[in-house]
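With one protein chain removed, the remaining protein chains of the complex are shown where they sit.
Take a look at subunit A:
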Amino acid sequence: MRSPARAAQAESSSSTEATRPAPERVSPSERRISYPLVLVLLGAALVVAVVVGLAVGSVSLPPSDVTAILVHRVFPGWIDPGWPATYDTIVLDVRLPRVLLAGMVGAGLSAVGTALQALVRNPLADPFLLGISSGASLGAVTLLVTGATVLGTLATPMVAAFAGSTVTLAAVYALASSGGRMTTTRLVLAGVALSYVLSALTDLLLSTASDPHLLSSIRFWRLGSVAGAEWQTLPIPAIVVLAGLAVLLWQSGSLNLLLAGEESAGTLGLDVHRFRTGMFVLVSLMTGVMVAVSGAIGFVGLMVPHAVRMLVGADHRRVLPTAALLGATFLILADLAARTVAAPQEIQLGVLTALCGGPFFVWLLRRQARREKADR
């Protein structure tokens, strides 16, 4: 019998593509638009979102001026500044940090959601469902309320949130795998249960806090918001999210293998246990830092990977960059809505994403149920 290698050799001259009959039913994957086109379109959408995000607000600026300010900032010699000096302040100092943070958190949450879904082999996974975000919140709130500092005031909430998310993920993992092999169901159940306990602990802690100003700012942050963005708070999340994205992209081939199943991934050459442990630490770090700066913005990590898989398929080498682009665009626009829909009042970003995400989750469940029914 011919081995695949030898058969490939024998057939390398004939064009099998042209002679193969067309399949009788066209699957969604064949209707997909090409991957480079998806990237170009989403890249353009991101640029538009950034410009609109910078232009719209309590004072609306012409998009042309916003674009000119950005170009002038990067290439000072190109354009003569013909706009009022206050525009510079509004765009560069007030709105840009906020738009950048929204974009970074959107990209980061989408990438983390994608990775977690592969790691636990469940399309319903998300940092919030597994309790990681609640752990990060509790960590950050503990230090904020007690007023302790670690590694300086800026890094304190991030270190605390990272500690919280890591301990939570380790606990969820240990709970799910105690007394035998870990199953996805037990993982999600452990995550949900622990997330309730941790949220309750956070509430308990907040009820002991006396400073009303601190309390209201914590409440606002907990529900998810990028309103607190400033230039000086940006570098750490920027580094962690970008480096995290790079590592995830580098490991995207191994993430693909996990989809085959735990044992199958092992037989394809992956040390599943070591890989998963490393990925869990990375995901905790990214989640912790993002929760510290923007609170609990839910459902982005759930919705974006799904939309992206429908666009480009399941290969993580494509899913991760696409999810980062779409997530960044989505959260910049969501934040724009959060600060303009009920202006001058601001809605929390987390409330908005939950309003979109809840129905999406229900739709996902129904779709899965339909598929299971069709299988039978």
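Details
Just so we're on the same page, contacts are C-beta pairs under 8 Å (C-beta built on N, C-alpha and C of every residue); 3 or more make two chains touch, one makes a residue touch a chain; residues count from 1.
The criterion applied here is as follows: contacts and distances are computed from a predicted model.
Set against the options "Methane monooxygenase/ammonia monooxygenase subunit B", "Transporter", "Integral membrane protein" or "Iron complex transport system ATP-binding protein", the UniProt name belonging to the omitted chain is "Iron complex transport system ATP-binding protein". Across the entire complex, the residue among A:Gly57, A:Gly278 or A:Gly313 in touch with the chain not shown is A:Gly313. Here the missing chain is touched by one residue of A:Thr146, A:Ser264 or A:Thr277, and it is A:Ser264. Across the entire complex, the residue among A:Asn256, A:Ser284, A:Thr329 or A:Thr353 in touch with the chain not shown is A:Asn256. Touching the omitted chain from subunit A are residues 1, 3-9, 11-12, 16, 20-21, 23, 25, 27-30, 117-118, 121-123, 250, 253, 256-264, 266-271, 309-310, 313-315, 368, 371, 374-375.
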